[in-house]
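These notes concern the structure reproduced below.
Heads up, this is only part of the complex; the chains shown haven't been moved.
Chain lettering (A and B) follows the sequence in which the chains are written, and residue indices restart at 1 in each chain.
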């Protein structure tokens, strides 16, 4: 298939779906979005018209169609399972935005279906793994140049969230990124989760404890703390410090000109995730296209999606019950071992 | 007394005592060490000879003598109480290296003696308060330019410790500095303490869990984590990040030339506390001399020394019993309120 463009169908034409259509059609190499589907027919049709692709009111019909080679699922979260299952049934590669499904049980059903189908097809949209800085960190950790990692200190800071963002979302929507990327960085599973609170910022509202700290430990004893502070007022900033036996490593600050003005020497910080991680999104989808055309899944798997949700649920329980919660799941099927 | 040199007697002529003698006699202004005392008579005499001051085999005799105006206590920790008490009895200002006394009860006896004596005389050697960087942090916090502080992330990293350094010393000898300086920085008391472990470095030994993390909360809800990692292998490094409502503030790195060599752009880091905090020690003793000559105590008080030990004991209990421990003590006497 290498010589021809991959023909992609997108289910769910909301904001994230459209940014994927735009990057595939205008920026990336080797694929075209040829079809889209949305339960909101009028809106979906307008998107199809704008991007000159075929519209399907029924996503499953699109997925089954011979017109498309691969699927991107960008519906709202509760519908992910339905369309990923349809792709598995159709034997087509599918990229599903995170989370794979809101409930761990649904993720498990996907895993079981994929295993039963006998072929790995599913990739989950954890795009941090594609950020250059995290990749530099992983390279520095993996060869053990600096000894074993012992502790990680992380932060996830947003400028502001709206009223619909409540206490559980700090784990389930924000720190879910750390849950995935740190497990990948350390290449091992988590053992326990805990969530604690600090003093609330005046900028928060009645339904949101902000900031929060999630504490994870790994099977081998690495201890991780992640600060989620989603109303900093001004910056989108991601920190990851890896304390190893022989070195302390830090995720780079994004590159920006140094400005010395008004008696301050400094650098502008991103105020939005979409600018901070724009390159990571492009790399993620380009690598998915490339791997799909070569008949491989080499990004986050359905199993990763499942483990992510299990961990998030454990962290949520830990937060609600104010205690340390053990993280348990079945052994990883051979199917996912490389 | 402003026009004349303060005549100081030093009890305890070990390494720290001698560095204080050298800085007072050769570097600072307005004082001279005129006498020293040590239970080790031969060694003490050699020190007295070297620095051209009078030797006393009996520290209490020296403290009572009319030849000295003020006292510095740099004996081993268990003898601090005895000599501080002697100074209070003699009505003389006394600078006592940290800890004020190893046991909180002993600290409390000192507080009670000082209050009973009716005059503030005791200062404890918590020198971090005199570091320029911490003072810049305190200035930035105190005027609330950046809103309320919500969380602190700190680290205390040493290159190596010897076999005599065991698990409890991470709190009682290393993080005791953070216990004092962060309480001063935030200007409020602690509510709870907890100590947890990460994965051990291969560099540690059987009696030392390294690294450790101490977690403190304040009465108002500020959450503090302090990493103690005392076998980094290469650096003495102190971190303090203050997450406020409107800004994130960080203790400065010590100033050093930038070297771009061997395909790396970087700065040398201190590998020893004595070089990292040399200016803080000088400022600490100079300000103590100045205040003493003006009849004031304006550094860490006996009460601060007492609260520091109570907190350290709570953290130790939390570590041993693997739980969160509340920190309780009597109300601060009016005597110490400014």
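By our rule, a residue touches a chain if its C-beta (ideal position, glycine included) is under 8 Å from a C-beta of that chain, and two chains touch if they have at least 3 such contacts.
Keep in mind that this is a model prediction, so the values were computed, not measured.
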Homo-oligomer size of the whole complex, from 2 visible chains: 4
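FYI, only the chains that are shown with their structure count from here on.
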Fitted rotation between subunit A and its twin subunit B in degrees, CA, nearest 5: 180
Interchain centroid distance [CA atoms averaged], subunit A/subunit B, Å: 45
Subunit B residues touching subunit A - in the complex, by the definition given at the top: 147-151, 153, 157, 196-203, 211, 213, 220-223, 225, 227, 229, 232-234, 237, 243, 245-246, 248
